[in-house]
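Here the structure comes first, spelled out in structure tokens, and everything after it is commentary.
One protein chain is absent from this view; the other protein chains keep their places.
Going in written order, the chains are labelled A, B, C and D, and every chain counts its residues from 1.
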Amino acid sequence: MLIAVFAPFLAPFHPVDDADLMVSDEPPSMEYLFGTDNQGRDVLSRVIYGARISLSVGLISQLFNTIIGVVLGLSAGFFGKWWDDLVMGLTNIMLSIPSLIFALAVMALMGPGLFNVFLALGLTNWSYTCRITRSQTLTARNQDYVKAATALGYSKIRIMFTQVLPNIAGPILVIATLGVAGAILLEASLSFLGLGVQPPTPSWGGMLSAAREQLFTAPWISIFPGVAIFITVLGLNLLGDGLRDILDPHTSTQRG
Amino acid sequence: MTETELLLEVDNLQTHFFSFDGVAKAVDGVSFNLKRGETLGLVGESGCGKSVTALSIMRLIQSPPGKITGGRILFNGTDLLKLSNEKMRRIRGDRISMIFQEPMTSLNPVYTIADQIKEVFVNHRNLDKKAAFKKAVEVIRKVHIPSPDKRAEEYPHQLSGGMRQRAMIAMALACNPDILIADEPTTALDVSIQAQIIDLMLKLKEEFNAAILMITHDLGVIAEMAQRVLVMYAGRVVEEGTTQEIFDNPLHPYTRGLMNAVPVIGRRATEGRKRLQEIPGVVPSLFDLPKGCAFHPRCPEAFDLCRKMRPDMSAEPGVHRAACWLAQPRPGEIQSCPAEAPVSGEAL
Amino acid sequence: MLKVEDLKVHFPIKKGLLSKTVGKVHAVDGVNFELKAGETLGIVGESGCGKTTTGMATINLLKPTSGRVLYQGRDMASLDKQELRDLCKEMQIIFQDPYSSLNPRMVVRRILGDPMRLHGIARGKELDERVDYLMEKVGLTPEQAGRYPHEFSGGQRQRIGIARALTLKPKVIIGDEPVSALDVSIQAQIVNLLIDLQKEFGLSYVIIAHDLAVVEYLCDRIAVMYLGKVVEMTDYKNLYTCPKHPYTQALLSAVPSSHPNVEKTRILLEGDVPSPINPPSGCSFHPRCPKRMEICEKVRPEIKETGTGHTVACHLY
Amino acid sequence: MLAYACRRLIQFVPTLLAISLIMFLLLNVLPGNAALMAAGDQDRNVDTHYIEQMKKDWGLDKPLWERYVIYLKDLATGDLGLSFLRRESVGDLIAQRLWPTLKLALVAMTVAILLGVPLGFYSAMKRGRLADTFTMMGAVSGVSMPQFWLGLLLMYLLAVKFPILPPQGYGDGDFVNVIMPGFTLGVGYMALLARTTRAAVVEILTTDYIRTARAKGLSEVLINRKHVMRNALILVLTTAGLQFGALMAQTVIVEKLFSWPGLGSLLVDSIFQRDIPITQGCILTIILIFLTVNLIVDLLYGLIDPRIRVSYK
Partner (left out) sequence: ARSGGTIYFVAPYGGDVFSLDPHNSHRTQDSIISLNIHKCLYEWSPEKNMPVLALAESVKISPDGKVYTFKLRPNIKFHNGRQLTVDDVIWSYNRIMSLKPASNGSRFVRPILGAKEVEDGKAKTIKGLKKIDDLTLEVTLTEPVDLKYYLFWVNTCILPKEEVEKRGKSFMTNPVGCGPFKFVKWVKGSKLVVKKFDDFYLEGRPYLDKVVYNIMPESASRDLAFKAKKLDATIVGAVNYPQYLADPVYGKNLLEVAEMFTRHIGFNQSFKPFQNKKVRQAINYAIPADLIVKKLLKGKAYPARGYLPISSPAFDPKGKKYEFDLKKAKQLMKEAGYEKGFTVEQCVGTANKSWGTGIYEAAMPYLKKIGITLKIQQMEGAAMAERLRRGEYQMYIWSVGSGPDPLESLHRFHSNNAQAGGNFIAYNNPEFDKLLDKAAHTFDQKARIDLLKKADAVFVEDAPMWFFNYNKAVLASQPWVHNLSKVAVEMMYQDMTNVWVDDKSPRANEK
């Protein structure tokens, strides 16, 4: 995260403008710590700038996912009846359409662009969040404190947002962190098929797949973004596990 | 084998849980003994260490975070704490067995009742599957489950709570153990079912002549089942005696408080609604026990000494005794100059 | 004050993705009672007999399948939204489980304050004062209002639950097993608190419990439920001295004795409580009844008055 | 059980219809069309006459709703239509590709289960220790390892450096050909299953019935084998079932890498070529498989979990 924010200060070169074809495909050296890519751009700088794109792809699209998933899941779980059936039907459909295919179709439809990548990924993966939110809502809805709120004359919307949502935020957050990792990887797959973030903007997935043919001739070009993805995914997974522990009422009550 | 044969001797048992917040001395120096054919009741409030005591005897404390840090558990003279895992495993379910509070979750949902009882015979008696099944049906019949052949092949979720608890009992008694530890066996059950189970246990005890360690927080159950009673508070035994003694002449203020806190059915009709006696305050956290006697902040009879020093048991195991300064001669030097002991309000 | 007439609550049993209704749970199957001002009514019965459901339907947390709940003569079903909200100020509920009945993400001050703000009972400084007042009333200190529920013990939480029920100054409080989850030593504190509050505020209680001793101690009149029906209703004295329904008798005898010297003759019931999905024909207690007669299998006994204020539904009388 | 299965099968219909509509709309508003693609790979002079001819022949000039109605009519008779570019029946095309993809997915799933489940189990047993951390880190790297990396690496190692496996291709359906792609595809899912298994086992280990089993004096080995395994299986099975659908759709990269004649590459190629009938057919097939697999998982569930078995009746 920090790396992403401070990219301009950390990166030794500009990821796009400092391209120099004369030094393309240079292996790592003192000047270019991670080597250069086929366009003669500093891989280190691109990895650092790529963090911005990849993380924002992950975060923003996951934000979309989470909002869609939570709103639908919460309302479905809470209001039930035909609305629940409808939302669950939709969720099941989304769940069964392969996410890559759906993202692919959305991308092809909306055309290229960073924002569209956010949107495509953001529209794709909400079904899981939605299911979890709904099932959590169903559990939370039957908690005594929710009944108490009803007895105290709270309106449904108020109960939904003040009583239910804060209590199911934990699992949702955990899914969201894992989803960020998923989105980063999905963007990489989209890039593989040529529909990811627009060049020359560096994204890890894009760098990785752009350099896949050079895996054996110039391994540094793809290894470093690969490692960056690995570390991020690992970090997010650990963060997810950590959040799970922190937000688990069992552990937190024991603390008290 | 005489009536007074000593089966189990627990001596200064210490079981602690190690967590980030500190060490919880869940069981802190518990001593008692158990004779063949006897039912020993273990009462106390939630979290006072009853289950941990039982699990320590079975050596089933989750580790980490738990650990038995001291004491001895002599079973027929051998120290269970010194046995190898393998040897201990052979004792479990065979010589000492245990039933748990939650009959709903204590049975594996994916195996039939017979399957789960069979295991005991296969494990401890090396029976083949067929013979084990026969034996299983036999014990199921013993615990008065109707149509045992049919029920044996059913899954736990197909049985009612009471039946599941019977199945648990059948499983525990399968190998005719010397000691049966029952950890709140009826708490999760309805009153009428509870009566059935208590009745059953009493009958089976006669038949098997096992010793029972009966854990409960319901004094009524104790009154009906136990010959002797241990009262625990915050990880320690605070009073021991025969049931009669405990009910008629409780030594420890905590025991007295318990007795008076429960409404007795029918008493209102005869004596009118007398205010129930409360034990003020809350059960202390194990991480943060008060100095001196752990009960003193809630004790109506507490005095200076209680706040400074923890009282030990007033006598050796086996007689009516309590861990209270009121029930025993106080240490000489303090007794002589009680005024010198400063009252420290901060001890609270 | 509060009158429940032939209350029935049936839950549909749904199955499969098509949610076909395959049966009904007769959770509450015709319950009648009346609650007078300042009175305490007890409801006892075994697990699953419909006590909670009755309570929930009474304060309109559940919609009855049929029957009426009248509050001060007005049928609740006929009230509009605003009137229902106002009804909240009249009737409140205390839950059994002190752990799940408080929102774990809210501090106590909000738990107690929000409803009052919502109903415009108090705001600003006045609100804080009232929260402090309530805290003290239930035996907690005002300073503790800044804490989260998990920082309290079970007994203290139950006190908060009671304080919350009092926020809107209700006249009737329904206690759904308010002490069952508590330790013996804490139970007495809460029981005493309930009695004190009743005296002070002139409350009427409906206390739901399965512990006969507690109910007898707290309540003026007691209804014994079995499988969704009230089988016996009487005052506390009669309940102990002359229980009439065989089920009540068995229930009483099943209560463990209070002293090793008290010898009890137990009436052991056979079998388990039948499922409310297919209640037995006739008297629903007949399969377990030690005194069953032929008629019990076929005819459902009507509730009969067998003495002043003592009603029972049994063919023996 | 049979009745239950039938009922579930009938419930597929509305889902499939909804999906077909969504996908139909989505695909038909995509820019570009098959006729352009058919005019040649843009490598020769373009024949406009031909393009118009194509559009007419394929009905691309008709309004959208009319095309959907026609499509539905065909679908009702089990006809998935004719591929635009391949001029073959989509049904046949899919039939040819289905087995290779299923084979690939099954091998991958087997790899994932055979490696992932024991790994998760092991990790759960050693939870909190170093071995656990390492195993789970390995699992995460399995997830974040791009398939084409792993595939190429394996290919390099096992076909070039130590030529023990064919580098690519379907061969004549020989088993040796499926090993590498299957493994490549399976590793990511293995990691996922390892995590699920670990979580499931950790949870089960704290249940009361495991405590009961211990109290019975059963050995740890027996407890794990009998009591933990079966319960964990239930949870693992759901994950595996849900994942299977994803797996079927994620085969494209591996298929391209290993020249595997599967549905995934057919699907993705057809999207790029705007061959709508194939795309539709593939998606419906994949979803049908997904639904079927989940149905099977559900039914299997019943076999393993007696609690559910009863409710089928």
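Descriptive notes on the structure:
Basically, a contact is a pair of C-beta atoms (placed from the backbone, for glycine too) under 8 Å apart; a residue touches a chain by one contact, two chains touch by 3 or more.
Model, not experiment: these values are computed from the prediction.
Taking every chain of the complex into account, the absent chain touches A, D.
Checked against the full complex, the one of A:57, A:87, A:160 or A:195 touching the unshown chain is A:195. Seen across the whole complex, the unshown chain contacts chain D at 30-34, 36-51, 53-54, 57-58, 84-89, 93, 96-97, 100, 148, 151-152, 155-156, 159-160, 163, 166-173, 255-262, 265-266, 269, 272-274.
Interface with the hidden chain, as seen from chain A, comprises residues 16-17, 19-22, 24-25, 38-40, 108, 111-113, 193-195, 198-200, 210, 212-217.
Quick note on the criterion: only the chains that are shown with their structure count from here on.
More contacting C-beta pairs link the chains of B-C than the other of the two pairs B-C and A-D. Averaging Cα coordinates per chain places chain B and chain D 54 Å apart. Looking at chain A, one finds that none of its residues touch two or more other chains. Taken residue by residue, chain D touches two or more other chains at no position, since every residue touches fewer.
Against chain C, the residues of chain B that register as touching in their complex are 45-46, 146, 160-163, 190-196, 198-199, 217-221, 223-224, 243-244, 247, 257-258, 260-266, 268-269, 273, 275-280, 282-283. Remark: chain D residues 128, 206-209, 211-219, 222, 226-227, 230-231, 234, 304-307, 310 touch chain B in the complex.
Residues 46-47, 153-156, 183-189, 191-192, 195, 210, 212-214, 216-217, 236-237, 240-241, 250-262, 264, 266, 268-269, 271-273 of chain C are the ones that touch chain B when the two sit in their complex.
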